[in-house]
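After the structure tokens below, expect a handful of questions from me.
In this view, the complex is presented without one of its protein chains, the others remaining in place.
The chains carry the letters A, B and C, assigned in the order they are written, with residues numbered from 1 in each.
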Amino acid sequence: MSDLFPSNLIAGYGRYLQKGFVRFKETHERLAIYGQKPEVMVISCCDSRVTPEGIFHAGPGELFVLRNVANLVPPCEDDASLHGTSAAIEYAVRALQVKHIVVMGHAKCGGVQAFRENANVPTLKGDFIGRWIKLLEPAAISMACMPVDKLDDPQLAMEYAGVRQSLKNLMTFSFVREPVEKGGVTLHGAWFDIGSGELRVMDPHTEQFKTAADGKVAAVSTAD
Amino acid sequence: MSDLFPSNLIAGYGRYLQKGFVRFKETHERLAIYGQKPEVMVISCCDSRVTPEGIFHAGPGELFVLRNVANLVPPCEDDASLHGTSAAIEYAVRALQVKHIVVMGHAKCGGVQAFRENANVPTLKGDFIGRWIKLLEPAAISMACMPVDKLDDPQLAMEYAGVRQSLKNLMTFSFVREPVEKGGVTLHGAWFDIGSGELRVMDPHTEQFKTAADGKVAAVSTAD
Amino acid sequence: MSDLFPSNLIAGYGRYLQKGFVRFKETHERLAIYGQKPEVMVISCCDSRVTPEGIFHAGPGELFVLRNVANLVPPCEDDASLHGTSAAIEYAVRALQVKHIVVMGHAKCGGVQAFRENANVPTLKGDFIGRWIKLLEPAAISMACMPVDKLDDPQLAMEYAGVRQSLKNLMTFSFVREPVEKGGVTLHGAWFDIGSGELRVMDPHTEQFKTAADGKVAAVSTAD
Partner (left out) sequence: MSDLFPSNLIAGYGRYLQKGFVRFKETHERLAIYGQKPEVMVISCCDSRVTPEGIFHAGPGELFVLRNVANLVPPCEDDASLHGTSAAIEYAVRALQVKHIVVMGHAKCGGVQAFRENANVPTLKGDFIGRWIKLLEPAAISMACMPVDKLDDPQLAMEYAGVRQSLKNLMTFSFVREPVEKGGVTLHGAWFDIGSGELRVMDPHTEQFKTAADGKVAAVSTAD
């Protein structure tokens, strides 16, 4: 058995030092001294094909990024258990005072697919992933009861529904709901297509997803 | 209150479409069709100054990235609660069969700092972040009782200790321990310095962190 | 306050004695002496517009009829709670040895509608109906994840999905599953349209509902 740190990571880090880090050297020094003050939190998937900083071409200090399986936000559960996702959201809103929270789903999401293939299969003891993705159950129920989209693709429909549900769940945390209601924090839904690079942004009023092609998102009403 | 999707994100996405996406267009198309098959999982912090794909200069499909506050891995708790971090690790090892898991800490970690400032303060109801970072308690106890480093910087020492503890906790999951013991999966510790861009890698035997400067990590023994 | 037994019921009973009872007088006497031996159990809704004995023109002794809100069968839960529906199914199969169990949904089902309108609304203490109709959650999840029908009418789709789920749940009781597997008991789905009187029967293979108009149900394969 080899304990060697993966050589491709070391090689990649070498290139980073020469390129990426050099480009943002002053930013890094400033951020180390004054701390981070990102305006945006992105909640996205662990998927290796979906990198928020890449997709939004964001430099150091811009995005506070939570990544878990299927970009899920659980509803507020105020018990004694550990809630890593809730903790990150609390930290973003309370400590960092981000102004935007973007929940970004994506195509071909393995977590969503696993949920669909195992719908209504009881989870076994020790099945962490099975329990986690059951967070999609309310999304499925909403989809079935009050469909927003007319989509023939149940995988896509569930990916959208998952983003909508996470946005709803965000509002169950008082530390999110209160600044949202006061206008200090805004919630956003987005969806990324791995194959085409297309980004879709959710219209907060119709809850429908529209392409943000060429960097020009369909005009979204500012009412409310 | 404006519901507009943040314009800097849209602008950044426009640049991504012209640069980042174009560079990896074929990779994206291939990944959409054949699925992801990353060899490395990185567990790092949500911090806006620490982007694994940036630091390792990794393209789409290379890194499965879990990000939570203070890059913490809880010990295996086989109860009915939600365990988002455990779920992501299970998915990485069982479904994606990654070969490496890298736990990457970083300088100026706000989660570690909050833990240090509130050590022995009981957590209140609704204090998600407080409960989450209490995962560092065993790290603090180890640090106090069996110090690995002689460091004058308690923040840095705790950041290191947190990485070590997460590596220990990873071994409490049978689906990690078994492939680690058989050699199919290797665990790694790392630490990133925001201000200087320095990456340090943990020697698995001495558990000490050494610079991987200029892409040349100090030779790490392959014994075991 | 009047304690009088409703006079219309008394009047209706008078007509029953002269008509309905007289027609089946001997049957009643025989049934009182030798007991009931129905071959069919019908599980239908409490709805005042859906009377199984009427719809199937059945006389005394023919149908063992369980009626609850939304014709729901819970999954087998072997705890110490009361399970009235499970008890009735157990009695039908074990004590009466019925040969068929028909789960019959219907149009305009208030229970289904209440579920759809309150999807993902947490139930309050004392909200019996809210908790009961949450039995439809797995039906909604199946509908969203693995849609059988392409229906633009989410109410109808949920009514169908509820029948399918109840049939699935029936199979979670060993005292149902075992005789079903041996061929002694057969399960059926049906749906009644209040306005038109149309009865639809579920094809057990495709799980789709087809009209049984004029008493001639679409030929259903006998394979299996």
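The rule is short, and it goes like this: a contact is a pair of C-beta atoms (placed from the backbone, for glycine too) under 8 Å apart; a residue touches a chain by one contact, two chains touch by 3 or more.
Note that this is a predicted model, so its numbers are computed, not measured.
K.L.:
Omitted chain: which shown chains does it touch?
P.N.:
Looking at the complete complex, the unshown chain comes into contact with C.
K.L.:
Need a quick check: the contact residues on chain C for the chain that isn't drawn.
P.N.:
1-6, 8-17, 19-21, 25, 28-29, 31-33, 35-36, 38-41, 46-49, 51, 53-58, 60-69, 72, 74, 77-78, 80-92, 94-96, 100, 102, 107-108, 110-111, 114, 125-129, 131-133, 135, 174, 183, 186, 188, 190, 193-197, 199, 201, 204-205, 212-217, 220-224
The rule is simple: only the chains that are shown with their structure count from here on.
K.L.:
Report the topology of the inter-chain touch graph, choosing from line, ring, star, complete and other.
P.N.:
It is a line, because the chains touch in a row without closing up.
K.L.:
Using mean Cα positions as chain centres, tell me which chain lies farthest from chain B.
P.N.:
C
K.L.:
Please decide if copies chain A and chain C contact each other with the same set of residue positions, more than half shared, or with different positions, and reply same or different.
P.N.:
same
K.L.:
Taking the mean of the CA coordinates per chain, how far is chain B from chain C in Å?
P.N.:
That pair's centroid distance is 53 Å.
K.L.:
Indicate the whole-number Å distance between the mean C-alpha point of chain A and the mean C-alpha point of chain B.
P.N.:
The answer is 17 Å.
K.L.:
Of all residues in chain C, which are in touch with two or more distinct other chains?
P.N.:
Residues of chain C touching two or more partner chains: there are none.
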